[in-house]
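The complex appears here without one of its protein chains, the remainder shown in place.
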Amino acid sequence: MSKRWEVRLIGTGGQGIVTASIILAVAALREGNNVVQSQNYGPEVRGGYSTAYVIASESSILYPKIDRPNVLLVMTSTDYEKYLRDIDDNGMLIMNGEPGPEKVPDNVYFIPITNIAHDEVERPITANIVCVGAVVGLTGMVSEAAALAAVEEHVPAKAVKINRRAFILGVRAAREALAKREASATS
Amino acid sequence: MSKRWEVRLIGTGGQGIVTASIILAVAALREGNNVVQSQNYGPEVRGGYSTAYVIASESSILYPKIDRPNVLLVMTSTDYEKYLRDIDDNGMLIMNGEPGPEKVPDNVYFIPITNIAHDEVERPITANIVCVGAVVGLTGMVSEAAALAAVEEHVPAKAVKINRRAFILGVRAAREALAKREASATS
Amino acid sequence: MAEAKLLSGNDACVQGALAAGVRFFAGYPITPSTEIANAFARELPGRGGIFMQMEDEIASMGAIIGASCTGTKAVTATSGPGFSLMQENIGYAAVAEIPCVIINVMRYGPSTGLPTSPSQGDFMQTRWGPHGDHPVIVIAPYTAREAYRETGRAVNLSERYRVPVIVLMDEILGHLRERVEFRDEDLVQEINRKGPDPDSTFLPYEYTEDGVPPFANFGTGYRYHITGLIHDETGFPTNNPVEVDRIMRRVNEKIELHRRDIARTQFVEVDDADILVVAFGSVARSAHEAVRTLRQEGKAVGMVRPVTVWPFPDEDIRKAAAGKKAVIVPEMNLGQMVREVERVVAGTVPVHALNRIDGLLITPQEMRDLIEDIQ
Amino acid sequence: MAEAKLLSGNDACVQGALAAGVRFFAGYPITPSTEIANAFARELPGRGGIFMQMEDEIASMGAIIGASCTGTKAVTATSGPGFSLMQENIGYAAVAEIPCVIINVMRYGPSTGLPTSPSQGDFMQTRWGPHGDHPVIVIAPYTAREAYRETGRAVNLSERYRVPVIVLMDEILGHLRERVEFRDEDLVQEINRKGPDPDSTFLPYEYTEDGVPPFANFGTGYRYHITGLIHDETGFPTNNPVEVDRIMRRVNEKIELHRRDIARTQFVEVDDADILVVAFGSVARSAHEAVRTLRQEGKAVGMVRPVTVWPFPDEDIRKAAAGKKAVIVPEMNLGQMVREVERVVAGTVPVHALNRIDGLLITPQEMRDLIEDIQ
Amino acid sequence: MGELHEKYLRMNKMPHIWCAGCGNGIIMGAFITAIDRLGYDKDEVAAVSGIGCSGRITGYLDFNTIHTTHGRALAFATGIKLTKPRLKVFVFMGDGDAVAIGGNHLIHACRRNLDMTAVIFNNHIYGMTGGQFSPTTFKNKSATTAPYGTTDPDFDIAQLCIGAGATYVARGTSYHARLLTDLIVKGAEHPGFSVIEVITHCPVNFGRRNNFESPAQMLLWQKEHGVAARKAKAMPLEDMEGKFTIGELYRSTEIPEYLEEYGRVIQAANEEKQP
Amino acid sequence: MGELHEKYLRMNKMPHIWCAGCGNGIIMGAFITAIDRLGYDKDEVAAVSGIGCSGRITGYLDFNTIHTTHGRALAFATGIKLTKPRLKVFVFMGDGDAVAIGGNHLIHACRRNLDMTAVIFNNHIYGMTGGQFSPTTFKNKSATTAPYGTTDPDFDIAQLCIGAGATYVARGTSYHARLLTDLIVKGAEHPGFSVIEVITHCPVNFGRRNNFESPAQMLLWQKEHGVAARKAKAMPLEDMEGKFTIGELYRSTEIPEYLEEYGRVIQAANEEKQP
Amino acid sequence: MGKKRFNVTVDRTICKACGICVAFCPMSVFTTDHDDKAVVSAPERCTGCRQCELLCPDFCITVVQVEETADG
Partner (left out) sequence: MGKKRFNVTVDRTICKACGICVAFCPMSVFTTDHDDKAVVSAPERCTGCRQCELLCPDFCITVVQVEETADG
């Protein structure tokens, strides 16, 4: 890991966003990085949206907040334009869903996370793990092996298999998106 | 009133010492003086001894405490020697009771306050008013009229008469003590 | 009220509060403040008011805030242990901007301490007791007459600025009785909180020029919301950083904005003094006495007495101390106000603390001794 | 404990406390400290300890004092509103000299405030919250690793000096998880309170050389009395001025006497700096970051961070500030620690406050901007 | 939403922020229905709440509303009622709010008998802080502070209030919404302090952790475990095992209302004034 | 003083500072008699008190003693008992201490059922602060904060405790000193939390103000108004008017003792540790 | 007597998909959509008991009586 990763995930309470961010943090930590992970809640722990983030870096992390992340994943909306200004100039934006007909900027990726969890994993609750897969697949911020190990550690013992599947499907979707982007770039 | 009067009364809880000091204070106030009156209690308002004091002066009274009073009246003991060092160099000490056989210093007066209340007024509860009379009679710090008016104001309506009597008996005892002292001084 | 009377500090507070229109008292007994409750119990019911003995000090503080919501001027009185328990709700009154007055008759702490001994150990607590930044006004009278006037003023300031105001007494002042003869300037004027303007929409936490929003008393046709959560000008919770910053600055800064009206400082022979004593409350009586006698002996000593102790009179002290040989700060604690004086004079004048924590009042003689030592 | 783990600030406190031998926790849930209660609930029962959820924070504080009387190391955790409620009993622990630890994970106040937003608004309250003069030790870690170590140290200091120790966290540190890899110096050593000397008569509040009396745990054959009234060395109440003065000076001064052991201050590139930042807690993370990047740019900026925030490191700050062009004090409040810094530098160096009260952390960039402005 | 909602709720604050399926919304509905039935003028109603999910209700109700500190709602309400007795005062509290930190204020309110109505949202958990057990959590339940299951005995709020001298005590549920409205109406009309405990449900912080698959299941539990007080009397004790009574549980008019009685103090004071 | 006093009291603190005729001394005598009968080792007894005249008792008892803050004695005691269960813990409180400021801790102690014994000195007044009315002061009494007579309704402490779930509740008086000793013994032996309310008298701050000419008269009042619980059951209700029951009022063994039950938590935690 | 008919509507924008109406409508008037939100699938079965209205925590449901048919 050569750069400082600042990854933010936006979801609604109960979507497992916090766990996803912890999994990313643990994976990065296992690979020898410094990490800081945290989250914001709505009023006390009630309703509304929640955001979680991870900072990972080889050097020590003092300032524990993210101002403009270099990776932003949005579970709750497909309106990517609203979020473009929130990310770092070289940042990547990952939206949950299918892109519209219009041309999408190069740094924006659409991954149908909920759909994958719903239709392919057949367990909507695993959306957050699909999400981990997508981030890892798109960014390579941690190795897939490290990420998978972290996933297995953070899900209930009896749900390891299904979550492994969710992760792999997330990674695969990411790879496909990358390939498509590359294709469209070269075309 | 030309001097600054600092009068302290020592008694036990329930002897009406505080009321006595308030009466002296009100009398002095009515005569146009500045006054400060206060008291100490034992632990919270419980048991033990209590002391009350009055400062009266024509000029304004800032420091509200008495270090060495110029009048000290002790209801609880006849051991005057113990108290001599507590008073001002020109101070007067008034003890409740009869003097012993030995010669008593000039500034020490014995007034049998409790006995007067018990035997002459026949109301032990009026001892504190006898005490007011004694102080007024011995010191002249306020006029007897002002003191009597203050007494009448501070006792229950139905007990005015008996307290008036107590006051007068206190004054009388004081006069007698003064006369005796003068006699012995001239003899 | 021209006739001279013998009035205790505690009773004077009650009289001052009543004169300023207080009609509700809720409290829980505690030495040495109990006489205040006793007097309110006697005085209020015959004046259309209510005296309420609550189950504890937390409830007492809650009840006076509730009473104030209906537009009733409300007071509680307590001492250290009870005052400590009131902090959370004092913070509530501060942030929700509910007028109310808390009389703290200081006794020796911490904990049960010495219940009948005086102290000035709560000086800093009156400023910093509740969690979080909050506005405060604290007034410390030093005579019964001033207890009357300043308690009345406390009620008025709380109404005018929608802020809890603390009257900081101590056992000595609370329990002593002294001659009080009210003059015209002592007469407490009743000041009422500003109400909503009937011609415009009511915004419960509106940004007005004076930094103080209008208050709609409950039951007068304005249905709005009061909360201890940080709220916007509508009174509803917000965590929008811009709104949060804006309202909390206003709430805190309104005190500074009105410092001239809120502050009261007494200067005694300060101008030509070499040595300055800074003292408050009962200790200032000793200090004043020491100044008086030293002046009689031709010594150039003066005194500054913060009557309003919070906001601390930074400028008054700074100016008074300028060019003096030394500043002396006597306190019945281990040195609390002296920290403020040190901060304010910022090294320009040597500052000497004179502290007593044996439960007794510092005497004028002690101050004289220290002054002689310094000279 | 050598393996790196992801640990939250709140969990780190729990781990540190357990390592120092804590076997009792009593608390009442409150955001953002609740995870501490949750973790103790899981960890204690399997280690011979007891987790107790009390009816409120007052009871929680009472219960940990009671537990400490039997010799059990005891902790509670809370945030602003609960911390305000604990003040009376914290004063009790201070004057009765009962070891215990209170973790305050600061949130935005006053009152309910912004329950999930960080703040440093309780800085002064940790020093002055209870009525009356009282000793305090307050430690403010800035990383999870330090939260572990300093909570352990807090337990030890409370045992060694018989004083309540406050661990002052904030929402940011409490809720973030970060890499923690314990080194040897982090290992918490268990320190136990000094017991009675079996060869001499036990005096519960004996004047010893180190100013700390021996503690006899309840049920070990010493039948003595503990009270929150001012007591003499036998432990029984006294109001003898000489005794009162003596014991209360000892109780308060023992902190100063052991300052060297209690104090911990971090100095970051201070010596050759022109500009000094003084910061604590999470804000110090931003400050440290700012110093790091400014140094990379060749700017002579340094930082002093009080780890032990109370007693305030007067000397450390004074020395560090000497000769600097300016001192900057960034805080997530309206300016609390800055008052201490001003007092201490006493006008020798200009002091700039940088305050944020919108519920967000001050950024390194803001500090850089201010520093550039000053230069 | 219907007319009732538009009349009594602050529509610009809707939808409320309570979680999906949370009982609080149902109780709020039952409450405004009661107010409508009582015919109170909105300007003359004061709603007071403590801190907790339940405490949020005052933000939505279009009355004179105040959201106080945790556990202290009744103290604030006491000050309001005493100084403007004309106001109809309703106090909303959670179980933690009312009987953990606020227990003392509750029992003293019961004792005093000042004419106010307390509605206690008993969801058997600290909802807002994320699922710690409360003094009403049953045994063997899971909570964040009871990872091994709860062992603390729980309060019977109604019994507690009766023991404290309350003059009107009722228990409803969020499931029995019509009954709840009735009980609130009766409580409000009772001259003196009235307590309505509402057995309700927190699907997020209680249900999920305790094997309730859905909010509906939790309502079902209420339906199956709530037994009408009258019916319960006729039932053998064993059949009531694990169940609870609902309806009016206690009512007495022996103790006069607080302010009525305080009138004697005022009278005595006034008499003393004229010599 | 006799052997008993010398054995259990700190003789260097005698005579105590309670006022002439105060009931507190009588209760202290009954208490040490109970301890003697129970045969407890002095080193193994912890006595905890709050603030008030009654709270002073711990200064005189020769055990492990702690005089806590006003109203909080039970909270401190809970910490002591939980961490050294071997100790026999007794908690002394005044009426203000126990049911005004301390009411919440009392009801929670009743609910939890931790094995301690609370002795409440109910003299129907705040003694120490000089005679303000308390939550147990009857109507129409005079107090410094009730110059026109009290109008607040009063708590029945025993009913309050029963409502809160207490498993042992008894009431004695300072007059019935032998009975009081019995009740303390039984309370101490009860496995769980026990409350003994003691109707006692404050001649100085209650008696004087309320037409009791002497302490003896106040004891007489207790004698005449305290009716044995068993006898009361057989009496027509009218005859009990203004009277109160004494003796054991409630006892149940249905609810397990707190620490016993907590053992389940410990067991579960230990089981989880060994996989 | 005439059979009453009711118009049942769900405000989908505020429905939180809690499933309560689905579970408690005695006539199974509701089903759920892909987001688990309530859908009025069989309004004709509605008897106007208003259980759904009373139990919907989000006040999404309105039941209005439409007409009275006289074919009884």
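A, B, C, D, E, F and G are the chain letters, set down in written order, and residue numbers restart from 1 in every chain.
Heads up, the rule we're going with is that contacts are C-beta pairs under 8 Å (C-beta built on N, C-alpha and C of every residue); 3 or more make two chains touch, one makes a residue touch a chain.
For clarity, every value in this text was computed on a predicted model and none was experimentally measured.
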| item | value |
| --- | --- |
| Chains in view touching the one left out | F |
| Residue of F:Phe63, F:Phe155 or F:Tyr175 in touch with the missing chain, whole complex considered | F:Tyr175 |
| Touching residues on subunit F - with respect to the absent chain | 1-2, 5, 14-16, 18-26, 29-30, 174-175, 177-178, 203, 214-217, 219-220 |
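Heads up, the rule we're going with is that only the chains that are shown with their structure count from here on.
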| item | value |
| --- | --- |
| Chain centre separation in whole Å, for subunit G relative to subunit A (CA means) | 39 |
| Centroid distance [mean C-alpha coordinates] between subunit G and subunit B, Å | 89 |
| Two or more partner chains touched - positions in subunit G | none |
| Touching two or more other chains - residue numbers and ranges from subunit C | 31, 42, 45, 51, 55-56, 58, 81, 88-89, 92, 111-112, 115-116, 227-229, 237, 239 |
